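Step one of this worksheet: look at the structure below.
Missing here: one protein chain of the complex. Every other protein chain is in place.
Right, subunit A next:
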Amino acid sequence: MDNRLPTEFDVVVIGTGLPESILAAACSRSGQRVLHLDSRSYYGGNWASFSFSGLLSWLKEYQQNSDIGEESTAAWQDMIHETEEGITLRKKDETIQHTEVFCYASQDVDGNIEETDDLQKNPSWVASSTLIKPLDSACLSEEMHSLYVSSYEVPAKGTPENNGEVTDTAETLVKEEYCGYKTYKHRVSDGAKDEIKPILEDNSDPPKRNRITYSQIVEEGRRFNIDLVSKLLYSQGLLIDLLIKSNVSRYAEFKNVTRILAFREGKVEQVPCSRADVFNSKELTVVEKRMLMKFLTFCLDYEQHPDEYQAFTQCSFSEYLKTKKLTPSLQHFVLHSIAMMSESSCTTIEGLKATKNFLQCLGKFGNTPFLFPLYGQGEIPQCFCRMCAVFGGIYCLRHKVQCLVVDKESGRCKAIIDHLGQRINAKYFIVEDSYLSEETCSNVQYEQISRAVLITDQSILKTDSDQQISILIVPPVEPGACAVRVTELCSSTMTCMKDTCLVHLTCSSSKTAREDLESVVKKLFTPYAETEIDKEELAKPRLLWALYFNMRDSSGVSRSSYNGLPSNVYVCTGPDCGLGNEHAVKQAETLFKEIFPSEEFCPPPPNPEDVFFDGDDKQPEPLGANTIIIAQLESSEGSKNLESSEKHLQN
């Protein structure tokens, strides 16, 4: 295959993380010729999601740190003229450290499954399946359980195409299920068909918990989509706004986070935060319900009632909460789970503002303020890449860049030279900071993020439904330390195999990830081996597998701290530690405005149907709060079916 690329572009983007992908999409959308490169074999950089085997391969790569075995790279020095100089880029990514893996699940018996290197084909790209019960009279009765799977094929290399084929894949499903049967002998396992899970195992009394072995995890490794960064989308956040505005949301599906949890006095509890939650709560007394609602209602427009908080602006938010007649558990809920603030450092105003932000996001798509993308956070950068490709952007993975070519006279970057020795010219260059060499970064100070990824056998708070998506903030034991954010995903988010939960822990680092996070892990989970002790221990979910690592947080680094970068080289940072994606979106928009001050940032794509006179005033009126995304999303497709809302938000 000829890997030669065109040599003339307007913008070259190096790195496929979220800010770079948004920028690539924005540039391509505004008519620029975009080349988007990544030296890795997968999309997303540190924003990626991996199948289980993909994650193992990723780990292997970082553990074999020494091996920089450069294949035949053509010497770049020959490629530049006398009037030019080269700025080399880093050859090896160094943003991940202290990786530690622990396997608790039994590694017995049929352990002859190979951990295949699955990096080349990230399965999350391939299918976004949608469960629809068609209302259409023709097929409701017989095909109650039929599935429509819309699959988007992307060429393994080169440009993704827009022709998302929608196929009625009763067939596909059958095939998939068939495959399923072949590989895992005893379990009918397809996320879509939860209803028909075998009752065999549930008969025994007391109910036996599923024993999941390591080999099962490996066998079903493709069911996992493990995020390197654990983030959620605020339903009123910048990323949702951008996805809707740019119509990129059509490429992704989301689920509403179903629960906000709190950890108090050694126990996990559900936090009632919406009106419906408060109404339904069995734990709160009616008076507590009133006090909580009253406080939350006040927070929604606290600016209008300065007399309510003015006297407390010098106090911490936790001190302020004590004056609001809230019981201790309500104070804890508001401070840690709703405002998500720390006890000591947060002022009253900050707390009120955070509470307000949380509450404003409620009810837009469901009873919590957060959305999670099906198939993992790694979907999001790819969606923007697809958008970029639709408007002509060219994609190359596994494509290394040796250096930036700078014109000595003007001091501007003119071109890059890739690992094949090809020189590619462009006007603007956007580089993710992990590609910058040590020399360029010698003055830069980084923060670190501590991460843990756990595979467990059940939820930290069991309810009737095992399909919950939960977020839990564990406050620090000692004041001043960082709170740990825990996100627990169920199998219907398409990020883990059935009968398991995927748990992400995140905090900003003070030590290595394991040192930072292990104590919280121990509070919430029991290692698999120690299980057959007493009942109380059994109530905790069991830990099957755990990974700790530190990820570099460059979000605070300013552009001016890099040495000798030409002015037309723009730097994107890696993921930040925050819960939302606001930092990445803001960064992309700011850089875009710097490069193209007069261009609109990701405007809605032209709607082919707008050409005809039929269209605008016949849009279905909004059906309810949770169809907002759809109203804009679907306008091009008309309202083909009522389920469109569920399609995008299967909550």
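To be clear about the criterion, a contact is a pair of C-beta atoms (placed from the backbone, for glycine too) under 8 Å apart; a residue touches a chain by one contact, two chains touch by 3 or more; residues count from 1.
Everything below uses one rule, namely that contacts and distances are computed from a predicted model.
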{"item": "Undepicted complex member, UniProt protein name, chosen from \"Geranylgeranyl transferase type-2 subunit alpha\", \"NADH-ubiquinone oxidoreductase chain 2\", \"AP-1 complex subunit gamma\" or \"COQ5 protein\"", "value": "\"Geranylgeranyl transferase type-2 subunit alpha\""}
{"item": "Touch with the omitted chain, as defined above, among A:K60, A:H81 or A:K294", "value": "A:K294"}
{"item": "Among A:R90, A:R211, A:K245 or A:R275, the residue in touch with the chain that has been omitted", "value": "A:R275"}
{"item": "Positions on subunit A where the hidden chain makes contact", "value": "133, 135-138, 140-141, 275-276, 278-280, 286-287, 289-291, 293-294, 613-614, 617-618, 620-621, 623-624, 627, 639, 641-643, 645-646"}
